[in-house]
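Here is the structure we will look at, set down as structure tokens.
Heads up, one of the protein chains got dropped from this complex, but the rest are sitting where they should.
Right after this comes chain A.
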Amino acid sequence: MAGANSVAATAATPVQPTAPRRPGMLKRLLREPVAAFAFVLVVALVLAALLAPWLAPTDPFDNDLANAMAVPGTNGLLLGADSQGRNMITRLLYGLRITMMMGLASVLLGGGIGALVGFAAAYYRRIDGLLMRLMDVLLSFPAILFGLAIAAIFGPGVPAVVLALSVATVPLMARIVRGAALVIMRQDYIEAARATGMNDARLILRHLAPNCLSPIFVFATLRFGQVILLGSALSFLGLGAQPPVAELGAMASEGRNFLFFAPHIAVIPCVLIFVVVLAFNVLGDALRDALDPRLRV
């Protein structure tokens, strides 16, 4: 043991006898006040969307023409009523449901497939050219066009919107992930992993993917906002959520007709979209930092 001990004595820097306990992921996330606020907001929004049927004061399709375009605060309607006299609070809760589901589903589905394609292209260089040219083909079509095509095939509605937005997200995520993965692939630790003889799946899941998380998170949260807006655009074109289904984008576009008489019909859903997108963006950034061991103190 003399040899090892001698090395220990010369080499070891003065160290504490025990390792300090590392705070958990959630704790680190919540230490930043802005991130904590975003986290609470996202949880609240998700709960509100999930519990809409119980939280909503009225039925979402319950119209009361006497209260049409009621200003917030009148007749006990806290946020007023829309052009059909439907309670705005109810419509917003149900709209939040559809909108968030649409955004999350598109980002998770499209981003997930895109990430797989990106990793495959970076790892198996033989199929890189083929995969990326396919992605280029997808990139050349605007999301709205996909929406039109898919709505024409399957009929308009929320599933068509999710499908169209997922397809539009795939090539973007694939490009970003491929770029990040190519950088990581050149690192020595990938070669070291290969030298241990592990299989490709383990190498990609444990060594490649975790080190590509930052750009994935940033893009996914950015894309979430874009997707909600695109979804609204598709709803506006009549390809998305069909009336009388409440969807925030559709509500905003419907309110556009009454912008001068009853601005609250358009403005309130827009503010809610803004809050949702912002909360997810801030949380995404905080999550990325919390997941990076290098940024842990």
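Assume a contact is a pair of C-beta atoms (placed from the backbone, for glycine too) under 8 Å apart; a residue touches a chain by one contact, two chains touch by 3 or more; residues count from 1.
One rule holds for everything that comes next: contacts and distances are computed from a predicted model.
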Protein name as given in UniProt for the chain not displayed, "Fe-S cluster assembly protein SufD", "Chemotaxis protein CheY", "NAD-reducing hydrogenase HoxS subunit alpha" or "Peptide ABC transporter substrate-binding protein": "Peptide ABC transporter substrate-binding protein"
Given A:Arg175, A:His207 or A:Arg288, the one touching the chain that is not displayed: A:His207
Of A:Val43, A:Leu65 or A:Ala192, the one touching the omitted chain in the full complex: A:Ala192
Missing-partner contacts on chain A, residue numbers: 2-13, 15, 17-19, 22, 187-189, 191-198, 202, 206-207, 210-211, 292-294, 296
